[in-house]
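Left out: one protein chain. Kept in place: all the others.
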Amino acid sequence: MKSIKILSLLLALIMCLGMFAGCGDIEDIEDAGNEDGTGVSSKYTEKNTTYKIGVSGPLTGGAAPYGVAVKNSAQMAVDEINAAGGLNGVKFELVVMDDKHDATLIPTNYAALYEGGMQVSLGTVTTAPGLEFKTLSKEDNVFFLTPSASGDKIPEFDNGYQMCFADGNQGKVAADFVNDNYSGKTIGVFFKSDDPYSKGIYDQFKANIDASVTVTETSFTESTKTDFSSQIDTLKNCEFIFMPIYSEPASLFMTQAKDILLADAVYFGCDGFDGIDHLEGFEINKIPQKVTMLSHFNSKATEGKAKEFIDKYVDKYGIDTLNQFGASAYDCVYAIYGAMKAAIDSGKEIPVTISASALCDILKEQFNGGYTFADGATGQNIKWAANGYVEKGAIQYVIKDAGTN
Amino acid sequence: MNLKKFKFTHYINYFVIGILTIVLAVLTMTKTVFPSSFLYLMEKMSISVILAVSLSLVVGFLGELSLGHAGFMCVGAYLGGKVASMLVPVMGNSIPTFLISLAVGAIAAAICGAIIGIPALRLRGDYLAIVTLAFGEIVKSIFQNTSDATFGGAMGLATPRFSKSYLFLFALVLVLITLAVVQNFIRSKHGRAVTAIRDNEIAAKATGINVTKYKLIAFIISATFAGVAGVLYSFSTSTIQSITFDYNYSIEILVMVVLGGMGNINGSIIAAALITFLNTKLPTILTGDLAVLQDLLYALILIVIIIYNNAPALKNFRDRVSLSKLLKKLFRHKNDPSSISDDAAKWDVVPTKIEMNEVLSVDVVPPDLQDPSGKGGDD
Partner (left out) sequence: MELFLTTLINGLSLGGIYAMIALGYTMVYGIAKMLNFAHGDIIMVGGYTIYVFMATKNPFLAIFMAVLFCVILGILIEKIAYKPLRGASPLAVLITAIGVSYLLQSLALIIFKSASKTVTVFELKSVSLFGVPVQISALLTLAVTVVVMVVLTLFIKYTRLGRAMIAVSEDKGAAQLMGINVNGIITVTFAIGSALAALAGLFLLMRAPNLTNTFGAMPGIKAFTAAVIGGIGSIPGAMLGGILLGFVECIAAKITVIAPYTDAIEFSILIIILLVRPTGFLGKKRREKV
């Protein structure tokens, strides 16, 4: 038996050493096929007959409503663009992969997208998988404009951009609002301690809040997300409750708390609140408290692009999954389309077989060079800062006023 | 150096993976570029195989049910990843960084293995199972609530990614090391002691086997390699999120071990590779609206295979069409007709080919008497 042990260890050692010798400095082997002579096409995109947009989002599992909304809306935008003749006759194609809101599935999803000929991406729908996606896309230099992965670090590299507000930004805006309106009072904060989205906003909020505001805080986790009786008890005397969480747990909290909290209390959520008034079975009008949120999308819009989007979406997919994630994805597709069009107008060539990396350079130039997305469902005159954060107006959107009806 | 005892068939997995590794290593050195999807798949499969083989030691050979294997992996991933992220600014993303992180992660997981091994001395069967599950959830919960400066908390720990062109080779080498250690352990006298404890603890005690020692050893080895898999994972990803290591992950590893056949290392390897392949390929095949079918397919395949493999009513049918039995027959008659009477050979074969109902019976009673002695409270 000893012989085998020695043999095996030897074999292992030899291979380790072999690698030492083979590559003193551990660096990736350059993919020669990636950039051919002209530097325009790559081996994965050379057979493309359409511009391929890839996105990874949760189509199953708890976060699925967001992934489904993004899938539907982006598909809707792609269909519209194609129906109008595409970009100089070239059509777009959307590929959506399911990541179940699980970061471990990203490497294979990303590779499948990339090797399937993806030229530009909407990144991921949610933040946790997005943290992995941004690193992988940086390695291949793939441009992504995420509709809803709002983590502060998502646009960390030069190839990543956001259509939604970054978490830190939301936390700061919310804190400013509270400082202005609730100075000297006690407010409540309710967040999900194991979720990067919720924790990210909460941390920024905490850092920006004035000392004059007394904060009563309480939290929950993935496994305690169904029963909030003790948290409700903690917050029952607060007249303002900041909830940087997604709409499902929020609706649950509200249902459980409706008779316990002060009837004139105000809920204040971030973009995660979106769609809370369409949750099936959740009757928001039976909640006596006022429900508000910080948002870039008004799901009750009566005019403009937002209204147009809502009408088309509801007509096609129903109201259940109508939320800002979808609106944002719709805008993302149009923003990318617009930027590509602008690049072509300025004399750049974008052949249908363009490599992801070459397209990324063109789009980066556009997005950093003052490209403005004039009119979207989630805002007007949308611009991007050099760090990838979006610059557009936020609205303090009242989902439902106080009182039951 | 007793080459007579050396049986090629016992180490076939080792050689197959070894040859694969060498071929891939040579191709890599000659600057062949593999598609990323292939590299990621190899990394994932290697991680799964290491996890399955190490869990197989506790579940298949020691006969204790563990539902917390992902917890050990979590410890390895976080500590290895943390050390790596501290070392990279000093030493660069180099092989020494990799090896040091690997050692730290493995040792940390080994310590946890020892900690969990202690209740294992007192608890049996389902009680131990729930303790290991609890351990996994506790570990997850602790890392989830750490501050940003230590382990990143809910935001996850950012770890350096190792060069992807080479990481899969390191992963394969680690698979080989895992196999070498675990298989040699199982086929040594220590391994026979472990299987003796599984088959009948009291009889094992009576023959002078130090049950405490061997149970602890098995748990520690198993945890160490789970830690190794964790470190490997931390190098293959850019952010570690504790939510990854929940009990569902532990169950997935257990499924690999059980599907492969209890106490059958080759089976575990194949099952681990196959399940990982399914899990990563299904989302790429079933995109868009079809995504909801993934879990359904997975569940159906799982149920059908388990029932087919284990249902007592299907035993005759299985025997008739069993491929492995046929092969074994051919092998034995051709090469080594005397092996049946060879005591040592018998020992080598027995632990890998245990009948399902002898394994992991919660009682220490022989299987045919199992039912009559079973009481409501069990143990």
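The letters A and B name the chains in turn, as written, and every chain counts its residues from 1.
Assume a residue touches a chain if its C-beta (ideal position, glycine included) is under 8 Å from a C-beta of that chain, and two chains touch if they have at least 3 such contacts.
All figures in this text were calculated on a predicted structure; none of them were measured in a lab.
Residue A:Q231 is the one among A:S41, A:Q204, A:Q231 or A:S299 that touches the chain not shown.
Of the options A:S223, A:N285, A:S346 or A:N381, the residue whose C-beta touches the omitted chain is A:S223.
Counting over the whole complex, subunit B has residues 59, 65, 119, 122-124, 126-127, 129-131, 133-135, 137-138, 141-142, 144-145, 200-203, 247, 251, 254-255, 258-259, 262, 292-296, 298-300, 302-303, 306-307, 309-314, 356-362, 364-365, 371-379 touching the chain that is not drawn. Although one chain is not shown, part of subunit A still touches it, namely residues 59-62, 64-65, 68, 193-194, 217-221, 223-224, 226-231, 233-234, 248-249, 251-252, 255-256, 259-260, 279-283, 320-321.
The rule we apply is simple: only the chains that are shown with their structure count from here on.
Our note on geometry: subunit A versus subunit B, Cα centroid distance of 35 Å, whole angstroms.
Listing the residues of subunit B that touch subunit A in their complex gives 1-3, 5-6, 11, 14, 18, 21-22, 25, 28-29, 31, 33, 35-37, 39-41, 43-44, 93-95, 141, 144-145, 148, 153-156, 158, 161-166, 169-170, 173, 176-177, 179-180, 184, 187-188, 236-239, 241-244, 280-281, 283-284, 286-289, 291-292, 294-295. Those residues of subunit A that touch subunit B in the complex are listed here as 1-5, 8-9, 11-12, 15-16, 18-20, 22-23, 25-29, 31-33, 59-60, 71, 95-100, 102-105, 107-112, 114-115, 128, 131-132, 134-136, 139-140, 151, 193-196, 198-200, 203, 221-222.
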